[in-house]
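Only a single protein chain was left out; the remaining protein chains are all shown in position.
Lettered A, B and C in written order, each chain numbered from 1.
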Amino acid sequence: MADGNRAVVFANPQDMQVENLDFPKLEMPDGAKAPHGVILKIVATNICGSDLHIYRGSFPVPQGMVMGHEMTGQVVELGSDVTFLKEGDLVSVPFNVACGRCRNCRARRTEICETTNPDVACAAYGFNLGNWQGGQAEYLFVPYADFQLLRFPDKDQAMEKIRDLALLSDILPTAFHGLMEAGAKPGSTVYIAGAGPVGRCGAAAARLLGASCIIVGDYHKDRLDLMKQNGCETIDLNEDVPLTDQIEAILGEPMVDCAVDYVGSEAHGIGREAGDMDPAHAINQVMDATRPGGATGIIGVYGPDPLAESKAEQEGTFPLDFGKAWIKSPRISGGQAPIMHYNRELMMAILWDRMPYLSDMLNTKIISLDDAPDAYATFDKGASDKFIIDPHGLIPA
Amino acid sequence: MADGNRAVVFANPQDMQVENLDFPKLEMPDGAKAPHGVILKIVATNICGSDLHIYRGSFPVPQGMVMGHEMTGQVVELGSDVTFLKEGDLVSVPFNVACGRCRNCRARRTEICETTNPDVACAAYGFNLGNWQGGQAEYLFVPYADFQLLRFPDKDQAMEKIRDLALLSDILPTAFHGLMEAGAKPGSTVYIAGAGPVGRCGAAAARLLGASCIIVGDYHKDRLDLMKQNGCETIDLNEDVPLTDQIEAILGEPMVDCAVDYVGSEAHGIGREAGDMDPAHAINQVMDATRPGGATGIIGVYGPDPLAESKAEQEGTFPLDFGKAWIKSPRISGGQAPIMHYNRELMMAILWDRMPYLSDMLNTKIISLDDAPDAYATFDKGASDKFIIDPHGLIPA
Amino acid sequence: MADGNRAVVFANPQDMQVENLDFPKLEMPDGAKAPHGVILKIVATNICGSDLHIYRGSFPVPQGMVMGHEMTGQVVELGSDVTFLKEGDLVSVPFNVACGRCRNCRARRTEICETTNPDVACAAYGFNLGNWQGGQAEYLFVPYADFQLLRFPDKDQAMEKIRDLALLSDILPTAFHGLMEAGAKPGSTVYIAGAGPVGRCGAAAARLLGASCIIVGDYHKDRLDLMKQNGCETIDLNEDVPLTDQIEAILGEPMVDCAVDYVGSEAHGIGREAGDMDPAHAINQVMDATRPGGATGIIGVYGPDPLAESKAEQEGTFPLDFGKAWIKSPRISGGQAPIMHYNRELMMAILWDRMPYLSDMLNTKIISLDDAPDAYATFDKGASDKFIIDPHGLIPA
Partner (left out) sequence: MADGNRAVVFANPQDMQVENLDFPKLEMPDGAKAPHGVILKIVATNICGSDLHIYRGSFPVPQGMVMGHEMTGQVVELGSDVTFLKEGDLVSVPFNVACGRCRNCRARRTEICETTNPDVACAAYGFNLGNWQGGQAEYLFVPYADFQLLRFPDKDQAMEKIRDLALLSDILPTAFHGLMEAGAKPGSTVYIAGAGPVGRCGAAAARLLGASCIIVGDYHKDRLDLMKQNGCETIDLNEDVPLTDQIEAILGEPMVDCAVDYVGSEAHGIGREAGDMDPAHAINQVMDATRPGGATGIIGVYGPDPLAESKAEQEGTFPLDFGKAWIKSPRISGGQAPIMHYNRELMMAILWDRMPYLSDMLNTKIISLDDAPDAYATFDKGASDKFIIDPHGLIPA
């Protein structure tokens, strides 16, 4: 057994570091024994767009916190109350930490577990939401393992598809959740705001579920190219043309059945205002782009933002065009995705080769732990890669 | 056959008048023939809280428009393509005008019919939404009658319960819709913002569907008394105590499963700010009062409001605490209710005596057409009555 | 701590006995340690209609098995991995034994837990489904306690309503599930086949959820009287008139929106054939009574029945009128109810006094452990009581 744990930690805004920490224990953040927990040897652990909120300093976390909430790993140690997993199992970790025992978990709402975060009903690894250490590391402690972990049925088969399966921990189910909240189904027309990794997963998930016209909007040409090459229509938000006009040019009507905001409050304007921050821009655009009776998913993160310019936004209040939208009978859903709601089914779709376009659309790149700090900087500049850290060099080239 | 049509018309803000108009024809607002339409002799036609938006001038309508969108009546004339109704049938008119033939109507979304309002996909009688004359009158033209009208199975039985059945045209199904959008079901805890007639119908509907703790908040003591006497908990919003604290005092936790805003943008603050207009107050309060994973219905009307103080609100933009709520995975739904989705089932509940508390909670008062202008003024001051106009003196005392 | 455990055990068909057994341990049926389990001191444990299948011998169980699957009790001992319960908590036990960790439990389908019964994916206490001892006893071992148990928020308040709350372990949520599977909602017309305790709970649940016309059919006059006195219509199945004609006489049309079979394969015919066993009678009647587009719930138990007359029925094959029903677009759902899906909400409805008619409709009678064998015989004759065993004399008169 290893006796240390090399990990990516938050030092300061714009400053991630790789440090050597202690090997994790079967213990809760408050030090209580965790007979329901396991230790994982990490096989793949991705850098997520929401890690950039921490990197930039807009989501404050304690110095020294281990980063990372998108983990796939192998069980190396089990608590006494873990019954249905065994050593060597290869598993995907849902980024939400969830007990499986509270009212919300019983109702499949693991993204708002009532017990794993003492402050708000929402916990995550590597995110200052319940003091859970992250998994951009060699090893990770996972509580409530029997409940939480998704076991791959065949390890060898899974290692062959690990670049795709690594997305099950967060962004593929998260993106899918956005579409479900927006009411997407076979034949729907869909607008996807933002072609970062989650938005690109949204486009891939929209293809999987049989959406008809899938339109993706972004500012980065290389991201949009990935979309265009894989069956999507694209909108360049640098163009000084209203979004609904651009949609109409593609679709024949100025709005879609379902629209999802994969951007959040670090949004910019459109056209001549593309350089300006406009925290409510993305959410107002997706509301505007949704047809009467359609629905809107808000996957992009909103919240009290200490770096926002206005006091209102610092407290989590945004100027929303809800009065404009009201006549259209809008339905708007936000919040984190309950990964467990979707990860098994999406795993099945990947294992049966129903998403052959996934790696292409995501543009996944395997890196080492030591490469991670640089990858944060590259990703922050809007690169079209999805970085997967391979801490033990286990992923085949 | 009558040759005139006495009706309540909008003259100016704060000034409704009774005028003698021409008997209606089987014709659309643009003059086209309407073989699918009928003429109704009105039996009951209610004054609605949303009529007050017109009365106050915040929802502009043309001078001379006939008011009213909550009608119950008797068929007196039928177009050549009306097959399933016959002269003498007593029917309830859903306030949404809907063709039954467009994409949205086919999908049961009659509140956003694509054809009955040339401007936005949302039409209503007496509301400057598609140029439909209202029904606070002796007679009314209704298009697409076979599709739209709800026929009462037994006319005599219906006349006995007409005070309750008259609510099927709008506020009872509307209130029920708010609860459905908020995910209410047997055992749910519910917060109802506003004890006007729609909010009171919301409380009654919550009882019907088996909600557990039903909490109603308002500023008017007599409205709250109607609620307290009929199985609800109440919150006096004049008290200078945060809403969530008041909920906690009743329920043991500071939030409910489902919350519905029955107020809209003509809202006031709470406690010391109860006298001040605060257009986003009600919506922010219901978001705040909803537990993580709960849902929020926005039945109160929002929209571009020419009388609002700020330019943003004039255009329909409101400062919403969506960033505060995001971590709770909120689902927020707004818009008009598709009455046809609910009116038949609610009629059945009334006919089988499952809402014996309804009249008590609503405090219905029957008036004549000539009493209507005064009733607007009384209602505008926050009276706890629900006014039902009986233009022909047909309702038994 | 007690050192024994008096319990009702199955000796032979028609022969239940009270025996003194060992105090239960925190151990699974196969002897494995159960750190996730608790021991309960039983406060209320009911005799269920499905216990009669065992009593009559049609559902074979091993000699000496402790009977009972409807338990309410107090936590007296906790395993090392029970975190969210504490000694003294008063809890309701869902009759389904469920691990909370398998694919089905994660999807809220606790009635088909994949791990708690090695043979079929369906486990229950006191039922030879997974070797779980029953709870008609002084004490009971419950595994996966944090996940499974429903804690009453206030013990004193709960003891005052214990006759109603004791129904949460099985028959009230089970009955409610039947209505959900049948698509019941406010305003629905409902037919309830069978006025035994589950059927009577079905009628009570239909009232709770706002059904309009609730029709109950049975052969026993005193059972039907309980229904008639509490807001239901009734049909005496001894009358030699087709069911649909009797429904039409009440409702004006020969069918209902939703029908639920609360009888199962120990059914009899109607009218002149009321004395004859006819295993598919109840299910065929509810299919026949359901309107086109309506749905049918099959809560009554069907299965391979060793006591059935025909070989087909012994193997679980029944002559169903599915070809007759097909043109009506039937939806038919069977199986055990996932209690955890409903018990918290129904508890809330009881605690907030929304089912004041429940005790009346159920006609609950509190008995001692020693009275239980006789109560089985009385119940088997069609008594209109619901027997609740109070092993420690804790229930106030």
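By definition in this document, a residue touches a chain if its C-beta (ideal position, glycine included) is under 8 Å from a C-beta of that chain, and two chains touch if they have at least 3 such contacts.
Predicted model only: the values in this text are computed from it and were never measured.
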- [ ] From the listed residues A:P153, A:G271, A:P306 or A:G382, report the one that touches the chain absent from this view.
- [x] A:P153
TODO: Return the single residue from B:L21, B:V76 or B:C102 that touches the missing chain.
DONE: B:C102
Open item on the list: If I consider the whole complex, including the chain that's not displayed, which of B:T115, B:Q136 or B:T174 touches that chain?
Closed with: B:T115
Open item on the list: Going by the contact rule already stated, which one of C:K328, C:R344 or C:H392 would touch the omitted chain in the full complex?
Closed with: C:K328
Task: Residue, one of C:A107, C:L307 or C:I367, that touches the chain absent here - done: C:A107
Open item on the list: Which candidate, A:T45, A:S58, A:Q136 or A:S188, sits in contact with the chain we can't see?
Closed with: A:S188
Task: For subunit A, residues in touch with the removed chain - done: 153, 176, 185-189, 205, 207-213, 252, 344-349, 351-352, 354
Open item on the list: Just checking the interface: what residues of subunit B touch the absent partner chain?
Closed with: 33, 35-36, 80-81, 83-84, 99-103, 106-108, 115, 146-147, 340, 344
Open item on the list: For review purposes, identify every residue of subunit C that touches the missing chain, sorted by number.
Closed with: 104, 107, 109, 111-112, 120-122, 181, 265, 283, 292-293, 298, 301-305, 312-313, 315-336
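Quick note on the criterion: only the chains that are shown with their structure count from here on.
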TODO: Report same or different for the subunit B and subunit C interface, where same means the shared residue numbers exceed half of all residue numbers found there.
DONE: same
Open item on the list: Averaging over Cα atoms per chain, report the distance between subunit A and subunit C in Å.
Closed with: 43
TODO: Among the residues of subunit B, pick out those that touch two or more other chains and give their numbers.
DONE: none
